[in-house]
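Supplied in structure tokens, the structure appears directly below.
What follows is chain A.
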Amino acid sequence: MKRRGKLFTLLLVAVVLVSLLAGCGQQKEQEAKTGEIKIGVAAPLTGASAQDGESIRKGVELAVEQINAKGGINGKLVKLEVADDKTDPKEAAIVANKLAQDKSILAIVGHFNSSATLAGAPIYNKEKVVHISPGSSSPAVTDAGPYTFRVITTDAFQGEYVAEWAVKDEGFKRIAIIYENTDYGKGLSDVFSASVKKLGAEVVANESYILGETKDFSTVLTKIKNAKPDLLFIGGLYNEAALIAKQAKRLGLNLPMMGVDALYSDALISLGGQDVEGLLLPGFFHYSSTNPVAQEFIKAYREKYNSDPGTYAAYAYDAANIIFEAIQKAGEDRQKIADYITNLKDFQGATGINTFDENGDVLKEPLRLIIKNGKFEIYSE
Partner candidate 1 sequence: MIQLKLSKNILKLIGAVVLLLLPLLVTNSYFIHIFISIGLYIILSLSLNLVTGFTGQLALGHAAFYGIGAYTSALLLLRFNVSYWLALVLSAVITGIFGFLLGLPALRLKGDYLGIVTLGFGEIVRLVFVNWYSLTRGPLGLPGIPAPKIGPYIFDSRIPFYYLIFGLAAFTVFFMHRLVNSGVGMAMITVKEDEIAAESIGIYPIKYKLLAFSLGAAFAGIAGSFYASYISFISPDTFLYMDSVTILAMVVLGGLGSIPGSIIGATVLVIVPELLRFMTNYRMLLYGALMVFMMIYRPQGFWGANKRVRNSYKIGIRGVSNEKDIRG
Partner candidate 2 sequence: MKKILEVDNVSISFGGLLAVNQVSLHQNKGEILALIGPNGAGKTTLFNLLTGVYQPTSGKIIFAGEEINHYKPHERVKKGIARTFQNIRLFPTMTVLENVLIAHPDCNSETVIPAVFGRKKLAQRRRTVVEECEEILSIVGLQDKLEELATNLPYGKQRLLEIARALATKPSLLLLDEPGAGMNSVEKEELTNLIYYISREMEKDVLLIEHDMKFVMNISERIIVLDHGEKIAEGNAQEIQSNPKVIEAYLGRGNFDDEE
């Protein structure tokens, strides 16, 4: 019995070690293989942000399908290496090491959560490989390193933009903020609240909730109702925004609402229904916009997945296409790709015209959108 136990343990350890070594070998084999171009996708496919991670994967897969249908890059087919960072910075570090270390991977689309991007960035930068984040809007990412790029504007930019829209153009005076207590929500609401105050309006309530931990907003909404605001700003993501809108109506809180482009998703409308009507938000792509890339992207996405793309699918799509262009123009070399993207100007993507500043942050002008009759529409005063 005892002997068997020991044997079992030894066997197990042996199997694990052998397979790990086998993994080492395999890695080398992959490096040697040519005739294809590999890029990495690092996104939260499980965990609290799994839904956005799935969007990102779909966006990138669509881009890959399209380029391969056109014969690939320089005659080589593009292959994806998808890795799950589990919405966990520790896991992000592992994934980053894995992808950065695989020299056949030329660039990476990822990560989504700013905390994951910040955990991965030092590793990508050490290995000198470009990674483009489709969703990390935290201002901290700005200083993450020369190989860190993003196609999403910073929270600072959107926060200021929406504040101006709300106070200057719409004339709201008493503003309530509800934000998710994450790097994203906190960063965004801080900028928004500061700008609103600078513009002369009052922040009458500023409440947070913890992402993934509660779907019950009745407590904070009751508090907000008591403060008698004339606008509710939601510094969160679409699932929670829909629930906030619903529960607010249920508490008899009928307010105009505003948010940022992170809310641009089919799910907001399917979950929120009647209760999100009239919500205002900036957006970077829209099916009725004149941007042909966006038009084509939305059409292709609908064909492939039978649903409307959300913001992050679009960002991920753009990130992938930027990488493809860089490979095409600069060659299959990590450093050359980095140099190319650093100097990239006016890349026409689904989310608008992308130009990177010296920190790898993107600069672009948003559209103003409203939810009307269960659809996102261009907003005009």
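If you want to know what made the cut, all candidates are chains of the complex that A comes from, given by their letters.
As a convention for this text, a residue touches a chain if its C-beta (ideal position, glycine included) is under 8 Å from a C-beta of that chain, and two chains touch if they have at least 3 such contacts; residues count from 1.
Everything numeric in this text was worked out from a predicted model, so none of it was measured.
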Which of 1 or 2 touches chain A - same complex, any copy | 1
Over in the complex, which chain A residues touch candidate 1? Could you list them?
-> 2, 5-6, 8-9, 12-13, 16, 19-20, 23-24, 27, 45-46, 82-84, 87-90, 93-94, 97-98, 100-102, 113-115, 118-119, 121-122, 126-127, 138, 140, 143-144, 181-187, 210
